[in-house]
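Let me begin by presenting the structure, written as structure tokens, before commenting on it.
A protein chain is absent from this complex, but the other protein chains hold their places.
The block that comes next holds chain A.
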Amino acid sequence: MSLLELDDVKVHFPVKKGLFFDRTVGHVYAVDGVSLSIEAGQTYGLVGESGCGKTTLGRAVLRLNDITDGGVVFDGTDLAKLPSEEMRAFRRRLQMVFQDPLGSLNPRQNIESILSEGMAAHGIGKDQTERREKIKDILAKVGLPSNALSRYPHEFSGGQRQRIGIARALVLEPDVIICDEPVSALDVSVQAQVINLLEELQESLGLTYLVIAHDLAVVRHISDVIGVMYLGGLVEEAPSDALYAKPRHPYTKALMSAVPVPDPEVEDRRERILLHGDLPSPANPPAGCRFHTRCPWVQETKCATERPPLLDTGDGHKVACHFTAEIEAGTVKQTLATGIEAVTGTETVAAEAVEVSEGETETEVPAADAPEKAPVTVPAQADADAKEKAAAAEETGAKASDATDVEKETADATDEASGATEKAEGSPKA
């Protein structure tokens, strides 16, 4: 039995219209059937682009949003159907850390008042002095000076404010903390501090986390299990390392391929999947597989008509796709016609070499899509002798495209291509 289990949770917000009598004209399907389970002491990471419903899901667990349907079973109790006063008592064991550290602290209350209010509401500590001792204890744990007590939120830095937010959750001695984008509003240097703090606290207090984030590096660092959300539903769930090593759902593949690799050679060879279009409106989600409108591997059968369930493909790696095995085996090819662009490093070299030969020296460098530095330097150096350069570039362009034709995606091809790149850099000088 897991500590926290979500069973087909749905959160639909009614869209209302009308002057006097509100008519419901539709629903926004913010969360549409999510099931997951979190073991005690574990960290579950929830990722997805903005608007996919991950924050709504996090709030639904605490019943800060109404749950339309489904169950949130915490330690054997279904929270979704609890009357509000009983739910209030349960909130002591389920806490939340918010995204905006300043916005989530009442600007008119000092820190002591902010922290002790929750304790008073749950009857923790006999009187104010006992509570103050406890608060000082927690402040030390989260790395804040004890003189913070009488100060106000606006007198702290961003990182300190988030520590206050964490302290507010901790004073109630919760079992589960839901961290909604806990570091996305902080400076990168402070992000690491807060993440480490969260990890330390988990170790010393045995906390269970549900971390909601869009920063893949943060999620990978902190999570044991990661769930990927797309348009209100989970598309993939796997142990952290397995997911990063081998993403299986097309959406996860695209998401992962957007993360740059700090090794230039790997980065050069890396295949990037660019998704076209925007996230469809959750008020009118596509039928069938939610992702089929943007999927590079979309097939004519099933995808548009049948919603794929989240199925275990082995080792706890769950994927919601009809064609997981086929994509992996390579029997299902990317269907380019739907507007997918697979950019490989070698292709970029070839394309740009050709651009140079056309005499466009200074303009055409698609910055974001070009991992190589070489073609960038070519036009810069080449101003002097346009004729010679054009000839040389034509040659290298031909070579590069040869290389890509033969073995596009193997390491050898990349080596050859980067050889060609070197030539392209060298030849105008000669």
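Operating definition for what follows: contacts are C-beta pairs under 8 Å (C-beta built on N, C-alpha and C of every residue); 3 or more make two chains touch, one makes a residue touch a chain; residues count from 1.
Throughout what follows, contacts and distances are computed from a predicted model.
The chain that is not shown carries the UniProt protein name "ABC transporter permease", picked from "Diguanylate cyclase", "Multisubunit sodium/proton antiporter, MrpG subunit", "ABC transporter permease" or "Succinate dehydrogenase/fumarate reductase iron-sulfur subunit".
Contact with the chain not shown here comes from a single listed residue; of A:L4, A:V28, A:V47 or A:L62, that residue is A:L62. Touching the missing chain, out of A:A30, A:M96, A:C179 or A:C289, is residue A:M96. From the set A:V34, A:A60, A:L144 or A:L172, the residue in touch with the chain omitted from the display is A:L172, counting the whole complex. In the complete assembly, the contact with the undisplayed chain comes from A:G118, out of A:G51, A:G118 or A:G143. Panel shows chain A; residues 59, 62, 64, 88-89, 91-92, 95-96, 98-100, 103-111, 117-118, 121-122, 147, 150-152, 154-155, 165, 168, 172 of it touch the chain omitted from the view.
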